[in-house]
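Only a single protein chain was left out; the remaining protein chains are all shown in position.
Our next item is chain A:
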């Protein structure tokens, strides 16, 4: 059994002169919560549209759930793409009945799913009478039908109030605990940081970076160091565990290192033991925000 749930290879797509997606490749490991992060209009929805067969790529391939049969794979995938798409004149229950029938899922599953997204009491109300948040929750409910192995959620907290956002985030985390894989597109860095284990950052249709959240977003810590003898300090710093690079800046040295493998005390002690007495030692950890801006600019 392979551990990759979704594999995307060299996907490209243009709308006329606009290159919406350009040679994007990455793999989603089983059990991960994979965030696709990018500003609005960066190509996130285009990419998710292609892997759900709603859009046609110009070139490239994808494999969903390791299955050559895309229809069967989609039946085992719960998807919320862009906006909730339902028949406005049908009730919540009847809309899910249609989804269930297509997926080949028993209609017995509809009530529990409605319960889970808090719409059971409104199951016989027409979709057109729902608020934006309720529509969004119904769409998430539809995605949950049939206990899918993989969920593809495009901006799942769109239109929800703070309570609803927290609920959905908990729901997503719960899904991952149950062993499901979630691919989630978002333009909110904070959301990806709070929920996801992995992230791919897309801008202007290009994949800038991908990997685990730790690797991509918080890869490096920056530590500012001062000493009387900066030259000697710069000579010994590469010996620190987790060292990546150093920068000279005015009267101080900026050390880029992974504090997961070292610590401020350890650095201080190391310098002392190597004959350098620090006059200043401060963590200038690049904020996620700054990191994100750094990647996307």
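Assume contacts are C-beta pairs under 8 Å (C-beta built on N, C-alpha and C of every residue); 3 or more make two chains touch, one makes a residue touch a chain; residues count from 1.
By our rule, contacts and distances are computed from a predicted model.
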item: Protein name as given in UniProt for the chain not displayed, "Glycolate oxidase", "Methyltransferase cognate corrinoid proteins", "ABC transporter permease subunit" or "Cytochrome c-type biogenesis protein CcmE"; value: "ABC transporter permease subunit"
item: Selected from A:34, A:86 or A:292 as touching the chain missing from the view; value: A:86
item: Contacting the left-out chain in the complete assembly, out of A:101, A:228 or A:282; value: A:101
item: Contacts of chain A with the absent chain, listed as residue ranges; value: 49, 52-56, 71-72, 74-75, 79, 81, 83, 85-90, 94, 97-99, 101-104, 142
